[in-house]
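What you see is the complex with one protein chain gone and the rest in place.
Letters are used for the chains, namely A and B, taken in the order the chains are written, and counting of residues starts over at 1 for each.
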Amino acid sequence: MTPALRVQNLSKSFGGLEALKGLGMEVAPNEILGLIGPNGAGKTTLFNTICGVFPPDSGAVFLEDRNITGLSTHRIARMGIGRTFQIVKPFNTITVERNILAALGKDRTKGLSPAIFSTGLKKYRAEVRNLLKLVGLEEFIGHTPNVLPLGHQKRMEIARALALRPKLLMLDEPFAGLGQEDITSIVRLIRKLKADGLTILLIEHNVPYIMELCDRVVVLNFGEKLCEGRPHEVRHDRSVIDAYLGD
Amino acid sequence: MSLGYFSTLGTFIGIYIILVLSLNIISGYAGQASLGHAAFFGIGAYASALLTVKAGLNFWQALPLAMIAAGAIGALVGIISLRIKGDFLAVTTIGINFVIVAIFEYSEFFGGAYGISGIAYPMFFGLKIKKIYYLLMVAGFAVLTALFSFLVSKSWMGLALETIREDEEAAEAAGINCKKFKIIAFSMGCGFAGLAGVLYAHFMRFIAPNDFTFPISITLVSMMVVGGIGTIRGPILGALILAALPEILRPLANYRLLFYGGLIVLMARFQPQGLFGKNAFILRMLFRKDTKKTTLPDNGKIAGRAV
Partner (left out) sequence: MLQQLINGITIGSLYALIAIGLTMVYGILRILHIAHAAVFVSGAYLGLLAYTYTHNLVLTLFVAAAGCCVFGWIIQRFLYTPLLKEERIVPLIASVGLYIFCEDLFRLVGGPYIRAFTVKLWFEKLVFWGTVITSQQLLIIFTTAACLGVVYLIISQTKLGLAWQATAQDMDTAKAMGVNVKQVVNFNFLIASTVAAIAGVLTAINYNSVLPTMGSVPAYKMFAIVVLGGMGSIPGTIAAGLIIGMAETIMSAYFGFIMPRDAIAFSVMILILIFRPEGLFGKK
């Protein structure tokens, strides 16, 4: 079966710093894969390389069977990867509704005139409502994100990523900075999304949640894959313990 | 204070309104620095002047061509903006203003320091459009420009530009082709600046490089900021106020610039969102609306809907 995402021999350096060294891994369809590792291990760099923020120095990235290496971020987004950011990036001064709407314009990016003169944003309103209902933010549809607490902003960011109708959802530290209640609701959301058939790749530092939530875990350190497997296998792996203790 | 005086003032205000609305598309909607907008004002003016004086076209033929010329060069600046960003871009746009004016001033083709004179009145079924009729024509174009701005703000493109202004990285991740829209924003904004240039050229009937220098660009930016950046009423009112101001301050004669400069400083310092911008003092007074940013009660800790 074709993996939802395949990363092959990926390398990326910044100046003298090797952030990724020949990394290879796969995400199976409909699985929740956790990506963990000490700070500076290369997790967000991996995300950025997959999503086209910058191209890798060498190696390839495949979304299902399509080679997406080096494509521009917006194309990759439209091809089916939705992502959130380590530090949440809402469109602060426009309403939550418009935040989600922005990601819905899939057929509006081709050609010139549809984009300019299409004012038919109304027909997407129902879809926006549904997405917000899914993440529990329906009542905030008219607010701007800058007055909302962090948990709401993070959920909005997830809804925005989901608006792309992605094949793969990539979450960068979705629980960071959140209180218990918010974390629980996002965990529930992730489980629901998996039940709906989505494939999810997530970066997290919060080990207990990773163990509970993920089907499989990949451990990175210094840009290389240290080990991978089911959560309980990884937790007791010698090299992983060393990596975290040595950090 | 004759009708002629008001008609002339009105025509200038109309031209400024078009200019500031066009700048607003680039800087207000898309959030891109553009501190040399007067250059495109000049490109439109010179293009139309040359096409009518030297190539024998009439006003109505020259107008779209001049707009296209300004828009095309605007697209070039848009392409440059993909490579040079932020404050570097801001200063680059200043540089473009200087370079284009220098080209007008130092090449024979553009008439050098003497500019181009003898530009004809536009004709409408055999009648020369001038004075009050010119004002009406300019007003009509100003309305059209405002309408266009409004349509853009309500359109898909307007939303895309807003996201680019807010956070480009997030916009890309949301599937928006930032490069494309930036170039479109620049060409639209510059194209309409070109329109203003055409109207200016055929009103003054004589243009010189001095009419399009960097201080004019700064005036346009000031109008946009004073009025309220990003809105439609902002540029219109800002243009009105700052264009009428030198006339209103005329009795102050010798102290005009002092007041003008001082006013801009006070405005920027105490009402940076613009007099009619989103959080403006005047609007709040008039409508007694609490438009201030509010944080939700309990610092937003709301028992969110269970998922």
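Please note the rule applied: a residue touches a chain if its C-beta (ideal position, glycine included) is under 8 Å from a C-beta of that chain, and two chains touch if they have at least 3 such contacts.
If you're wondering where the values come from, they're calculated on a predicted model, not measured in any experiment.
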| item | value |
| --- | --- |
| Chains on display which the left-out chain touches in the complete complex | B |
| Residue of B:Ile17, B:Val101 or B:Ile184 in touch with the missing chain, whole complex considered | B:Val101 |
| Residues in chain B touching the chain absent from view | 27, 33, 35, 80, 83-85, 87-88, 90-92, 94-96, 98-99, 101-102, 105-106, 214, 218, 221-222, 225, 229, 254-258, 260-265, 267-269, 272 |
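Rule of thumb we're sticking to: only the chains that are shown with their structure count from here on.
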| item | value |
| --- | --- |
| Chain B to chain A touching residues, read off their complex | 151-152, 154-157, 159-160, 162-163, 166-167, 169-181, 184, 293-296, 299-301, 303-307 |
| In the complex, chain A residues that touch chain B | 51, 53, 72-74, 77-78, 82-83, 85, 89-94, 98, 101-103, 105-106, 108-109, 112, 114-119, 121, 133-139, 143, 146-149, 151-152, 155, 160-161, 163-164, 181-182, 185, 188-189, 192 |
